[in-house]
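Rest of the complex left out; these chains stay put.
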């Protein structure tokens, strides 16, 4: 199955990004294809490479970044939502890229399912 | 054509579980995730509403979220099935589309 | 809005349903959700827009936001027609519970019962809820 993933909240404050990450990982392990992970609303904050949580806690930015690079999963941050929230290319962790909302729609068109994680 | 509904908020805090149950058709599935798993508890002020749909819709809860919240030893509502993230993926494949009651 | 080339895309047409469940202004979901709807329409997809629960407040008329210093985006719903988004529904039960009727709304919508909206939901390829 081809899956699109929509992440609407940032790391730490809501569990949405955690659940989306665990879901995406499980889907990849089962051999499904991830068309794209799209970060919208506060979800754009998942791409901020400066995030530095306590060492005994998980770092979602790093986890997404590694998942994206190891499995070739596209991690797309919405440009309009990112500008509002002060996220630009300088802050972007490896594996993320900034693009338009059309990338979300396209993921819905190409994918067999679109799964949303939010608040 | 039947939907998978996900609910991620506590029924004691928000109305999203009620909002979902009121619209979920017979034959659809409701998966409780994150703080939504509190809706899986038996013997609470919220459990009657979800129990009443047992049989007409399939009820699931995400086990890792149940464990995180210390609910693994508490009685859960009858007919509810615990799944893991891989089971979540299987449900997404099994049903025609997913509606997240955010 | 963003840059995209409408004629770049030549894929299949899918049924997208956007389920609006949140009130405007208290959170940004209604505003940013509307942006997704407009983009989807530009991809020539089969778009349905549904207002249920507190989402019906999004299309309440008379919004006047100068006092809260936020942008009043309710006029943008009137632009939906120009984007050929014609399947716009509001749920009867949600309106009634909130003391609203058709005359309270900023755009004409088709009023459906909860049962009818559930039926419609079942026929969609993709459902996105804001």
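Here the chain labels run A, B and C in written order, and each chain numbers its own residues starting at 1.
By definition in this document, contacts are C-beta pairs under 8 Å (C-beta built on N, C-alpha and C of every residue); 3 or more make two chains touch, one makes a residue touch a chain.
It should be emphasised that the depicted structure is a prediction, and the values quoted were computed from it without experimental measurement.
Trainee: Where each type of chain is drawn only once, what counts apply to the full structure file?
Mentor: A x2, B x2, C x2
The rule is simple: only the chains that are shown with their structure count from here on.
Trainee: So which one's got more C-beta contacts, B-C or A-C?
Mentor: A-C
Trainee: With chain centres taken as the means of their Cα atoms, state the distance from chain B to chain C in Å.
Mentor: 26
Trainee: Enumerate the residues of chain C that touch no fewer than two other chains.
Mentor: 125-127, 129
Trainee: Which chain B residues reach two or more other chains?
Mentor: Correct list: 97-98, 100, 102.
Trainee: Where on chain B is chain A touching in the complex?
Mentor: Per the stated touch rule, the residues are 8, 33-35, 62, 64, 84-86, 88-90, 92-93, 97-98, 100, 102.
Trainee: Which residues, counting only chain A, touch chain B once they are in their complex?
Mentor: Its residues touching chain B are 1, 3, 8, 15-16, 19, 22-23, 25-27, 29-30, 32, 113-119.
Trainee: Where on chain C does chain B make contact in their complex?
Mentor: Going through chain C, the ones touching chain B are 19, 21, 52-53, 114, 117-119, 121-127, 129-130.
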